[in-house]
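Every protein chain but one is kept in place in this view of the complex.
The first chain written gets the first letter, and so on, giving A and B; residue counts start at 1 in each chain.
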Amino acid sequence: MGVGVGAVEMGDATTSKPAPIRHLHVGPEFHAEQHIHPEPTSFLRKYVFSMDHKVIAKQFLWYGLFFLAVGGAMAMMLRWQIAYPGTPFPVLGQLIWPQSGGVMPPQSYAAFFTMHGTLMIFFAITPILIGAFGNFLIPLMIGARDMAFPTLNLMSFWTNVVAGLCMIVSFFVPMGAAAGGWQSYPTLSTLVGSPGHGQTLWILGIFFTGSASIMGAVNYITTVVRLRAPGMGYFQMPLSVWGIWLTAILNALFVPVLAAGVLLLFLDRVFGSHFFLAGAAITKGGGDPVLYQHLFWIFGHPEVYILILPAWGIVSDLLSFFSRKPAFGYKATALSMSVITLLSMAVYGHHMFVVGMSPLLSQGFMTLTMLISIPSAVFFLNWLGTMWRGSIRFATPMLFSLGVVFVFGLGGLTGLHLGAISSDIYLHDSYFVIGHFHLTMAASVLLGAFAAIYFWFPKMFGKMMNDTLGKWHFWLTIIPITIVFCGMLVVGYGGMQRRLYNYEAYEFLKHLHPINVWMTRAALLLGASQFLFVGNFLSSLISGKKATENPWEVGTLEWTIPSPPPHHNYDEIPIVLHGPHEFNNPAVAGKDWLAQDEPIDDEPVALGAVGS
Amino acid sequence: MHHWPFPWLTTVDVSRDGWRAEALFWYTTLLCVIAFALVAFALVYSSWKYRARPGGKALYTHGTDRKSFAVTGILAAIVFVTIDMNLVRVSQVDVKEYTYNWPTSPDTVRIEVMPQQWAWNIRYAGPDGVFNTPDDVVTLNEMRVPVGRPVMLNLKAKDVIHSFYIPNFRLKQDANPGYVTRTWFQALQPGNFEIACSQMCGWAHYKMKGDLIVQSEADFERWMKEGVGDAKRRFDPADREQLWGWEWVQ
Partner (left out) sequence: MSTAVAVTRFPVPEESRRTSFVGMVMALASWTMLFVALFFAYAVLRLRAPAWPPDGLPPLPKALPFLNTLVLLTSSVVLHFGVRPEAEEKPGALRRALLGALALGSLFLALQLAVWVPLWRSGFRIDTGTYGSIFYSLTVFHAVHVLAGLVALAVLLPGAFSGRLVSGRASTVRLSAMFWHFVDAVWVVMFVAVYLI
């Protein structure tokens, strides 16, 4: 009895050869098992403790957007302090730091850059791209009625809320929130350097959000493996699902490593163990603070891909959708993403070139790191190949997708400077690093998230977002975001270290003042232009134009059902006949797209059981 | 002296080997600019050329034919060989000739550095060549080195992780609590330069500043001699704070 889902041979529709019988070997449960559950009627079961993946997706979306706003506001205050040290931050400053007349003190600066990173990574990007779009897209795009484990899904969201509360509460405990950087390296993050409860709450928050991520990951992986509709082989899945699925695999395997790291840190702080303690605090038999860095980066490098893979997948799909052309080299793109997933497990040491690691290890990690260029180059070329000879429609989601290609190009290439040992020794811990990873995992992921929101908003909420406002939002985002993060590359090369409350304490950095001021101006513009998005989002929610079933005229399964989809998604589980990007198929007349479950012309489809 | 683009942007490089980081940086930048220009051009050109027009139709291809495969594969291989392998090659040379090529010549100046929140403790072994003895010259936030001689550092942090950063030498090395890390450099010209901390080490991280004074050989020797005399006079075995230092790690 086969479990495997055989790839469906998609006969070329243009040939005149007799079409072969399509054997859909369907392991996944698809009919009787996926019962249609009645929609819950009580408010609590329907909107708060819902098990419907679409509702949980929206909960994650609101949750992530909230923390995106918090993390973004913190970034504005940090930039303000950098450019205008000693001047009060307008309005909010007086509320947060009345004792210093609205000026951010250095302790708050440290707490803010720590929490900015933590909140953005674990509580904004992760919930929006993985929590919201992972949840929303996987079942809809593979033709399932829900996730494999709806209860686990519910627990995942609420565990995340507990984590978020830990983080928020930590701001209000004596001595404030964690302030040792988002990596929280010991010994600074042990009692030696951070005596307050903020750091302990940070650890608990990371532990809870990690648990939530693992729950989600197990659910996503299982859903993709088991619940694909008949005919939906792995290579018929939209690339968005590929990206989210690979992310889930990395989450399931590597978040536990972070969990182990923060667990040991927790034991050091609370139970007095000596895993990471060394130096004057310990007289004999001390631990190893660098051990934490190993654990952190074994997780940390895959984490970079955890954040970017969903965006890559989404962009790969959207570029095809709006170029009205099949994704160029679909299989190569999917496989490149898989190869990167594998490589990401073996390159973490490039974060530690100046730690004092053995030379042999450093050189090995450098070479492995460089291998990532090959698959990256392949899917970059495939992205460009998708646009080549297309018929490109520049709707807002497409603009944001192009933006991702642009900023990710910058971010990916600047990784080369940091992957080579001798240039990294100068650039390590400088703003060059900040610029590089913001371009890759902040700018491109953020733009990818916006692309996804503009694109699937109609399916999520049944309303269209305003395209004109969306385009303004795009241009007022891409321009300042490029200025800010490329500016960081420039001052980083200029020698400026990260995490400086007042860089003008150093003579050798004073000349960078004008660049820093311009970066802050761009950052403030970037912050301000997000109100265009907030306004568009809210007003479209209330009074947006009603969305049709398939406003973008694309063929993936979620666009074959009403917007928003009914509680059980599909009345009949669809039978998938084509890949996700069948645009301008010459066998189709009258329109340029083809739904994945749509037979061509009068081609009859018979569904019959074969012996197993 | 080497010349790099935009000299006003960064500090003067006064080291023997700082050019390596610069050379690799600009080499990488050049390759990146070329690669990015191609991507950006393709992006803008196709956006304009293939924009949707009335009656326009996209080509129906999945890009899975042998030709597309070959083109993608060859381009990816070109990127890997011309960019990545090149950078690895250059970096391997640097690593072999400089980064991990610890100086062994007898005129090497050996210094132990023990950063703490938020200062640099600096120790010279004195005439006996052994650290943590009464003739050691100990300074706070001030490192003096002679021009033209290799300087090797042993670093070990007292409390939290710090990172010894001297921008004019394009050099950075973490100092961890618990074990010794090493680095080395050689100055080409005298002058006063800054030592900075580049690893987050607490709220006053930004103030953790030191001076690196590069002197002529004669000035350095004079200063060292005075320092040794002072050190012997001031040595107090009861002052436990002053008793630090470890066996040299070559």
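Please note the rule applied: contacts are C-beta pairs under 8 Å (C-beta built on N, C-alpha and C of every residue); 3 or more make two chains touch, one makes a residue touch a chain.
Nothing here was measured: the structure is a model prediction, and the numbers come from that model.
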Exercise for review: List the shown chains that the missing chain touches in the full complex.
Suggested key: A
Check your understanding: Of the listed residues A:130, A:188, A:217 or A:308, which contacts the missing chain in the full complex?
Key -> A:217
Review point. Out of A:51, A:237 or A:298, which is the one that touches the chain we can't see?
Key: A:298
Practice item. Quick one: say which of A:93, A:180, A:231 or A:326 touches the chain that got left out. Key: A:231
**Study point:** Contact partner of the left-out chain, one of A:97, A:149 or A:472
**Key:** A:149
Revision key, fill the gap. Given A:180, A:286 or A:385, the residue that touches the chain left out of view is A:286
Review point. What chain A residues would touch the chain not displayed?
Key: 1-3, 11, 18-29, 31-33, 148-149, 152, 214, 217-219, 221-222, 225-227, 230-231, 252-257, 259-261, 263-264, 267-268, 271-275, 284-288, 291, 294-295, 298, 575, 577, 599, 603-612
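We take it that only the chains that are shown with their structure count from here on.
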Study note, to complete from the structure: Taking each chain's mean CA coordinate, chain A and chain B are separated, in whole Å, by 32
Study note, to complete from the structure: As the complex stands, chain B meets chain A at residues 8-11, 18, 20-22, 24-25, 28-29, 31-32, 35-36, 39-40, 42-43, 46-47, 50-53, 56-64, 68-69, 71-73, 75-77, 79-80, 83-85, 87-88, 90-92, 94-95, 98-100, 116-117, 156-161, 163, 165, 167-168, 170-174, 176-179, 181-182, 193-194, 196-207, 209
Exercise for review: Give every residue of chain A touching chain B within the complex, in rising order.
Suggested key: 106-107, 109-110, 179-181, 185, 187-188, 192-193, 277-282, 286-290, 323-332, 354-356, 359, 362-363, 366-367, 370-371, 373-375, 377-378, 380-382, 384-394, 402, 405-406, 409-410, 413-414, 416-417, 419-423, 425-430, 490, 493-495, 497-503, 505-508, 511, 579, 581, 583-586, 592
